[in-house]
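Report on the following structure.
With one protein chain removed, the remaining protein chains of the complex are shown where they sit.
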Amino acid sequence: MSNDSSNEKASIIVFSGDMDKVMGAFIIANGAAAFDMEVTMFFSFWGLKAIQKGSLTGKGFFGRMLGLMNRGGVNRIGPSKFNFGGIGRWMFKRMMKKHNAIPLDELVKQARDQGVRLVACEMSMQVMEIGKEHLVDGVELAGIATFIAEASESKFSLFI
Amino acid sequence: MSNDSSNEKASIIVFSGDMDKVMGAFIIANGAAAFDMEVTMFFSFWGLKAIQKGSLTGKGFFGRMLGLMNRGGVNRIGPSKFNFGGIGRWMFKRMMKKHNAIPLDELVKQARDQGVRLVACEMSMQVMEIGKEHLVDGVELAGIATFIAEASESKFSLFI
Partner (left out) sequence: MSNDSSNEKASIIVFSGDMDKVMGAFIIANGAAAFDMEVTMFFSFWGLKAIQKGSLTGKGFFGRMLGLMNRGGVNRIGPSKFNFGGIGRWMFKRMMKKHNAIPLDELVKQARDQGVRLVACEMSMQVMEIGKEHLVDGVELAGIATFIAEASESKFSLFI
């Protein structure tokens, strides 16, 4: 059923709010977009944090990560997942300082620049009381049906 | 190799026992089934908890979640994963009370009513000493080959 005139598709559900996994999701999405694939990222549950304004603008990535942990606590990202024993923070800090890895907000920008479709799961937004105004620009709202439709036409679909 | 007369397929391995991920798995499965896809959910390891009788009948979902944590301890669901810092319980409680989200046992029932195929991984059952009598009705037992076969014919396959 794939249309030969259209690009190949890839779909990623970002369910996790763990920063390492979110970065992995964007690296895959941007890689696929660089291959001229039409990529849809569907952010649900904890994954919504990746496209929230508060968590993406200002201060720089590591500062924001700390901010996330300190501000809101349970309302944001679970410390045990976030830290897992301190590795998370250490890892990212080391990654970014030493190896010039691309920080998350830059990865998000790259995704948008490459036309990756960013979709926020409406049900998750409702449950977590996140409004459209809290999300970065250029994010669509949609339900699970949108993911199913994209995934059904995708060369690969991942749950992250 | 897909047969035009049959429906499109989708396959989900439910490896995680985290209630948020299990719910996500059922929401995706039920969504795909609503699109007339033939959905197979393959429960392995911690995911088996989702289709155990003890964890699905009686008392209501949140009570059962607490029950799971209190009863058996390590034998059931790891508290750090289950809670992660208390978010898990808070999240689900809030979700269910405030937003009328569908509780897990209702999601499982919907899945069965829609003809979603529920398959328990035999090897996992053996290792975790879970017998067929501990599983909800309508669950098939099968090995990894069954998953591979379904996934190979699926429009999308997810590991959750």
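So that you can tell them apart, the chains are marked A and B in the order they are listed, and the count of residues begins at 1 in each.
Following the convention adopted for this analysis, contacts are C-beta pairs under 8 Å (C-beta built on N, C-alpha and C of every residue); 3 or more make two chains touch, one makes a residue touch a chain.
This structure is a prediction, so every number in the text was calculated from the model and none was measured.
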| item | value |
| --- | --- |
| Which of B:30, B:52 or B:154 contacts the chain that the document leaves out | B:154 |
| Residue ranges of chain A at the interface with the undisplayed chain | 8, 10, 20-21, 24, 27-28, 31-32, 34-35, 37, 80, 84-88, 90-91, 94-95, 98-99, 101, 155-160 |
| Those residues of chain B which, in the complete complex, touch the missing chain | 11, 13, 15, 44-46, 74, 78-81, 123, 126-128, 144-145, 147-149, 151-154, 157-159 |
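Just so it is clear, only the chains that are shown with their structure count from here on.
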| item | value |
| --- | --- |
| Euclidean distance of C-alpha centroids - chain A vs chain B, Å | 24 |
